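So the structure is just underneath, and the comments pick up after that.
Of the protein chains in this complex, all but one are displayed in their positions.
After this line comes chain A, so read on.
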Amino acid sequence: MGKRDVQICFRFGSGTPDMERHRSSGARTPLNSALVQRRSRSKSYRLSYRSCLGAASRLGLTPALTARRLNTSRRAPKSHNISEKVSVEQLALLLKKEWKLSYVTPLYRFRHTQMRGYSRQLSAFIAAEKHQGLAVDVEAAQGSFRASFSVIQGMTETDDDAETILIQIHSKSSFPGQDEPQRALWSGWLTCVYGNPEYLNSLPKDFTCLPLFCSSGSEVLTNAVKSWFQLTFDCCFGPLEISHTSLQWLVALWTNCHAECNIQHLKMIWSVPVVPPLQITYTVDGQDAWELWNSLRRDPQEEGEGGKDEEAGSNIDIMEVERFMQGLKGHFYRHFRLDLSAGSLKQVSTALGLAKCNGRMKISNSKYMIATLTLLTECALLKMPM
């Protein structure tokens, strides 16, 4: 038996939900597995036999590592006119593409001033990988691929964040000079947005922390780029999944934007652990989702003192997120007698973007990308081994 897909799409206010349901029996027992998330504990000190480990002490001592879990409160995304800071052409390269996410350990001796040298080296490296057993001149790289490094200025939010790096690989064989601009065969970028300042400051100055790596293109080229980075900057790449909790955060963060920018719809894909596996697509109209969200948001504001209203409004608490999810699940349960707590959230999408639990994401609207990237940077930093 293959997978069963259930697609459900409805509006809250419209009375009977428009739904198709194939089968939903067998999913009676809500398991709490959905909330299982590995919480890594860690230490807040460092001791060593020798001073050589004293180096690490700087890292170990940061409380950043003791609180190794997602922030429980984050600022509500505000419409960011990012195009004022970042060039529109570069921004366009980041949007509307599905990116595969990875985390990267800090880069050793990476210099933002060496982009041309890196481009040359990477081109030569790819050529050498492609033609096994053929030496390649780094200075005058031949081969059919041309890699180019560039700095995307302005993506940083704090002084500690390193500037974002964009890597593109073009094919040389295609004929330039055509009307349409040459399309990149592969592209990827390394970024750090609102990285934990304590962690970033604890790194010695020869290390550059760009923990989030997004790539799009053929796997072979991704691997080549990763190998080159590993060899050149002594760093490591690992897959970055988007956890259930992070996806819930995105649900809330994106819904919260609806007041300023129409999110069209809130689409969630849940997978419920029954045999055979059941996948449920749950789509809510943007306005309805926002209304639900807004009704939940009101409480803390009323509780809070008058002067703090504004501040309370700009911060979102994990409790609110959980209440919101509870509301969405409760609504679903009333209609279908199926408790989604038993399952886990696999994918979230709105008009602002898309995020999948297997570590793929797409940003469709640059105005709110900073909030998404902040969350993802945080996830990537959580994966750091030290």
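Basically, contacts are C-beta pairs under 8 Å (C-beta built on N, C-alpha and C of every residue); 3 or more make two chains touch, one makes a residue touch a chain; residues count from 1.
Methods note: contacts and distances are computed from a predicted model.
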Undepicted complex member, UniProt protein name, chosen from "Centromere protein I isoform X1", "Polynucleotide 5'-hydroxyl-kinase GRC3", "Translation machinery-associated protein 22" or "Trafficking protein particle complex subunit": "Centromere protein I isoform X1"
Identified contact with the non-displayed chain, of A:Trp186, A:Tyr199 or A:Phe233: A:Phe233
From A:Glu241, A:Glu291 or A:Glu322, residue that would touch the chain that is not displayed: A:Glu241
In chain A, positions touching the absent partner: 38, 40-57, 59-60, 105-106, 108-111, 114, 117, 121, 124-125, 127-129, 132-139, 204, 206-207, 230-236, 238-239, 241, 383, 385-386
